[in-house]
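Heads up, one of the protein chains got dropped from this complex, but the rest are sitting where they should.
Here is chain A:
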Amino acid sequence: GGYLQSPGGFASPSGAQAEKRQRIRSQNIVPCTVSQLLAAELVDEVFRICDLEIPQVTVVGIVRHAEKAPTNILYKVDDMTAAPMDVRQWVDTDEAGSENVVIPPGTYVKVAGHLRSFQNKKSLVAFKIMPLENMNEFTTHILETVNAHMILRKNLMSASGAPPFSSTVVRDTGGYGGGGSLLVNGLTAHQSQVLNLIKSCPVPEGMSLQELKLQLHSMSMSTIKQAVEFLSSEGHIYSTVDDDHYKSTDAE
């Protein structure tokens, strides 16, 4: 099925712009679904999902099959979004012991690795494959996948008129139980916009929800309220005269 809808009204980035944005991407590890990996295309030796480079990826799924060979273990990992994907883990033949324990079928795992394509068949080469000890990491992966693809694609698509974010540096954040994921400042696009506006407000009583709504025409009041709630619970902002007015905790 269609994995990609081009958001209306946005032009594709030009070659030079796209390259500049992609410059820092090679360090990133992007949470994905198997269906997204199957849809990725190899362009100039790099896999991309709609212009988004995915040099390293994580997937979370259940082992359906495990087969041990002398130099590698081949798993089939299933995340319900498509047929199970082949995941190969190379085995260090010099080292006997725990590295080479085969994970049994029926185990939920988190895989970190590189996408490969051979004779039109996609597979993953895993540099890390870990059984999940806490199944909430599986839920977290779902959320991180949507979040990462949404933010990264919006960054790629943003035209010059986009609101300024305080930073577009992408960094690895610790996941629920280790393993990085991709967030911009740890905030979504909406949250960043709301925070920047609140930070820019000089008056002692801070910025009101009504003022935010006036400035952020495209955002609904409920989206603004959700962003404010999140920022407040994370300690980025605090309420002043009442629950409708907020200031930033960062002195700027």
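We take it that contacts are C-beta pairs under 8 Å (C-beta built on N, C-alpha and C of every residue); 3 or more make two chains touch, one makes a residue touch a chain; residues count from 1.
We adopt the following convention: contacts and distances are computed from a predicted model.
Protein name for the hidden chain, per its UniProt entry and selected from "MAK16 protein", "28S ribosomal protein S30, mitochondrial", "RFA3 protein" or "NADH-ubiquinone oxidoreductase chain 2": "RFA3 protein". Residue in contact with the omitted chain (choice from A:Arg48, A:Arg88 or A:His149): A:His149. With the whole complex as reference, residues 1-5, 33, 35-36, 39, 62, 64, 78, 80-84, 106, 108, 132-136, 139, 142-143, 145-146, 149-150, 153 of chain A touch the missing chain.
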